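This is the structure I want to talk about, given as structure tokens.
Missing here is one protein chain; the remaining ones are kept as they sit in the complex.
Right, chain A next:
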Amino acid sequence: MSLLTQQQRLQLCRLLEEGLPLAPRPYLLLAQQLGAEEQAVLAQVQSWQEEGLFRRVGLVLRHRGLGFAANAMLVLDVPDALVDELGERLGKVDGINLCYRRPRRLPQWPYNLFCMIHGRQREQVSAWIEALLRREGLAQLPHRLLFSTRAFKQCGGRYAAAPEVAHG
């Protein structure tokens, strides 16, 4: 099996940034554009996924338009010795879409663990989070729930289409 050249890899990366072609054999179509073999393109894409360059061939939904209007950022102040264990645990909870550790900025900002939760109704999301915190024995930890009340449009933002990475 022939491998892609560096030039072909760059070109493939650029093509994929525009999305996967909606064709019966998308990797064949891409291979034809690169002057490569389908199997080489597929193997390259698989190896990029294994390396973690992307997580999945997925999609970006306009979630607000689909009724997911309640967007909550749960922030917690977790002792440093416990934050990794707790982050791993909360990250596995169905319903927590993103879970990151970020630095505290004392005295203005005491929270170091961030979780994003999206739901249809605010009251439901609040109740779900409070129940989760009680169940996990975390209700005593200092925490805040920051709901978004408005999303601002960007005039030509570069990363607007990439929420997974962009909440970075």
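Here is the rule we go by: contacts are C-beta pairs under 8 Å (C-beta built on N, C-alpha and C of every residue); 3 or more make two chains touch, one makes a residue touch a chain; residues count from 1.
Note that in this section contacts and distances are computed from a predicted model.
One subunit of the complex is not drawn; among "Cobalt transport protein", "siroheme decarboxylase", "ABC transporter permease" or "phosphoenolpyruvate--glycerone phosphotransferase", its UniProt record names it "siroheme decarboxylase". If you put the missing chain back, the residues of chain A touching it would be 13, 16-20, 22-28, 38, 42, 45-46, 48-49, 51-63, 65-66, 68, 71, 73, 84, 87-88, 90-92, 96-103, 105, 108-109, 114, 118, 144, 146-168.
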